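A single protein chain has been omitted from the complex, and every remaining protein chain is retained in its original position.
In order of appearance the chains are A, B, C, D and E, and numbering begins at 1 in each one.
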Amino acid sequence: MSTTLKLIEYADASPEVRAVYDDIMATRKVDWINNFWKALANHPDNLRRTWESIKQIMAPGALDMRTKEMIYLAVSISNGCEYCIASHTAGARKAGMTDAMLGELLAVVGMANETNRFSDGYRIEVDERFK
Amino acid sequence: MSTTLKLIEYADASPEVRAVYDDIMATRKVDWINNFWKALANHPDNLRRTWESIKQIMAPGALDMRTKEMIYLAVSISNGCEYCIASHTAGARKAGMTDAMLGELLAVVGMANETNRFSDGYRIEVDERFK
Amino acid sequence: MSTTLKLIEYADASPEVRAVYDDIMATRKVDWINNFWKALANHPDNLRRTWESIKQIMAPGALDMRTKEMIYLAVSISNGCEYCIASHTAGARKAGMTDAMLGELLAVVGMANETNRFSDGYRIEVDERFK
Amino acid sequence: MSTTLKLIEYADASPEVRAVYDDIMATRKVDWINNFWKALANHPDNLRRTWESIKQIMAPGALDMRTKEMIYLAVSISNGCEYCIASHTAGARKAGMTDAMLGELLAVVGMANETNRFSDGYRIEVDERFK
Amino acid sequence: MSTTLKLIEYADASPEVRAVYDDIMATRKVDWINNFWKALANHPDNLRRTWESIKQIMAPGALDMRTKEMIYLAVSISNGCEYCIASHTAGARKAGMTDAMLGELLAVVGMANETNRFSDGYRIEVDERFK
Partner (left out) sequence: MSTTLKLIEYADASPEVRAVYDDIMATRKVDWINNFWKALANHPDNLRRTWESIKQIMAPGALDMRTKEMIYLAVSISNGCEYCIASHTAGARKAGMTDAMLGELLAVVGMANETNRFSDGYRIEVDERFK
């Protein structure tokens, strides 16, 4: 898969884009920028807004980072987004997801996709107790 | 929404179906059967196979029940399955999901759906480091 | 669920719309028009083009009508489209789908949705023999 | 696309995994294992449970194998799962799907996806007769 | 469909939530708040962040408001999100979408969903000229 727009490397980035790149690297304590951000940098508004949202959401809160990364991965798998599966498998592993946890995550994602279709297919009414 | 097939109540169920209902109630320590199973009971093979799978998957393992229920809920939200959202919101709450956790779960599900589209839309190549 | 646009009844329809309604009833050997067509009639181009396509596709060919209706239903279930599930469950039953067949259809749809996610989640390479 | 986890070859498999591989080859009367199972083998529980379900579902019953494989393929196409499209196109062909049947399957899948959106887009109420 | 969490009315809202409600009404020049925001208000972080993003994105720019609302509606139809279809049909109409435009939007959304499946189903390689 190639990129529709060129990736913006740090060396070629505007000061505005560099400021976001610097914040990403400082926040995540890494020394490189992954392709997702280099693609978004073609539209600095999208880059900045998306980073600000991710920075707020993907921080420890009522849920720990491992749980958040695993939810992110589960949705990305369910949507079949290859880039996101690759990057968030890496992200979840970094946050502590073991092989056994990945196996159980996949089992739950698979079962949810199966039973979602049963529920829709049978047009099952929501139980009063669930309302 | 009505049900395509009639719901099979315990009183009307065959011994084979009752055995599954009994196991569901015993395993979950509840005294009622929700509509999902009553619909599946129209096809006893589907009922028994699905219950056996769910029983195996939705048990504590490398991941605790709350995390599993939240992943199940996240996928169901992403797929827009109303019945599953209702039943697994209830399931996740029973397993300890607080309001604050639900808020963060929704934030992650929303962001994953947004960035999944950015990644596909820009046709972003997977970084070497993620392979 | 209400309708965004009003449903066009036969009595209120233009000659152009009536001609499509007449062809639908004659082709399907029924004496009524279901809501899908009454909604599309708000845009006669969409009504006529969609009917011409459906008329061509949903006719016996290399596949018989029951198989075609079951594939239509399987996709509609997988997409969670309530109206389409209701109308094509009716259509498939009319074309000979039994309760047992519906049970097996649901089992296959559920399993396909489950294993689709496993394949994407593990990022499994296509075997040479399948290429 | 690369594989997130390594593929488990027969020679490197545990006795538990080999037993499943042997059953797959015996049941399907083939002498090789496709990548799907080699990936799942990283989590033997997922491998065994998925195989047991597939073995039960993908056997002749009220529906013949060709119809089942075509429904599996139709759902996989609708979900855009590349691996599953490749493997179940092969599976359906092996079960007797001709080129003409594939053409009609695609026509139905395409039309279902189109009309699913019309029905949702117009928010069409389900006809009383379909309830 | 009922709401999983209660809707937060202006009278019951915290000063933080009221500030967002006030900004929504002032920006949109309306005197009421729709249910979407009243639901999000259960998690003030989600309310504020989502509103800030929507406020930035759904403003005239390189694209006019009618085009933006129609793209929003097209995606919501394709995803089958009932609430979003209802609210963005209203939004697009307010921004100038006529009945004829809605008919053409639906035609394009339907055709895109159909041909997306053909492209995936045939596993068509991207032409060199499109790369």
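One rule holds in what follows: a contact is a pair of C-beta atoms (placed from the backbone, for glycine too) under 8 Å apart; a residue touches a chain by one contact, two chains touch by 3 or more.
All of these numbers come straight from a predicted model, not from anything done at the bench.
Chemist: Considering all chains of the complex, which shown ones does the missing chain contact?
Modeler: A, B, C, D, E
Chemist: In the complete assembly, which of D:Ile24, D:Ile71, D:Cys84 or D:Leu106 touches the absent chain?
Modeler: Of the candidates D:Ile24, D:Ile71, D:Cys84 or D:Leu106, D:Leu106 is in touch with the missing chain.
Chemist: What residue numbers in chain D mark contact with the hidden partner chain?
Modeler: Residues of chain D in touch with the missing chain: 80, 82, 85-86, 89, 99-100, 102-104, 106-107, 110.
Chemist: Which chain B residues would touch the chain omitted from the figure, given the whole complex?
Modeler: Within chain B, the residues touching the omitted chain are 77-78, 80, 82, 85-86, 106, 109-111, 113-118, 120-123.
Chemist: Contacts of chain E with the missing chain: which residues?
Modeler: Chain E touches the missing chain through residues 1-5, 32, 34-36, 39-40, 42, 46, 50, 53-54, 57-58, 61-63, 67-68, 70-72, 74-76, 78-79, 81-84, 86-90, 98, 100-101, 103-105, 107-109, 111-116, 118-127, 129-131.
One rule holds in what follows: only the chains that are shown with their structure count from here on.
Chemist: Please indicate which chain is farthest from chain D, where distance is taken between mean Cα coordinates of the chains.
Modeler: For chain D, the chain whose C-alpha mean is farthest off is E.
Chemist: Quick one: report the Å distance separating chain B from chain E, using the average Cα coordinate of each chain.
Modeler: Measuring from centre to centre gives 27 Å for this pair.
Chemist: Compute the distance, rounded to whole Å, between the mean C-alpha positions of chain C and chain D.
Modeler: Going by mean C-alpha positions, chain C sits 21 Å from chain D.
Chemist: What parts of chain B, by residue number, touch at least two of the other chains?
Modeler: 1-2, 4-5, 42, 45-46, 49-50, 53, 57, 79-82, 86, 89, 100, 103-104, 107, 131 - these are the residues of chain B that touch more than one other chain.
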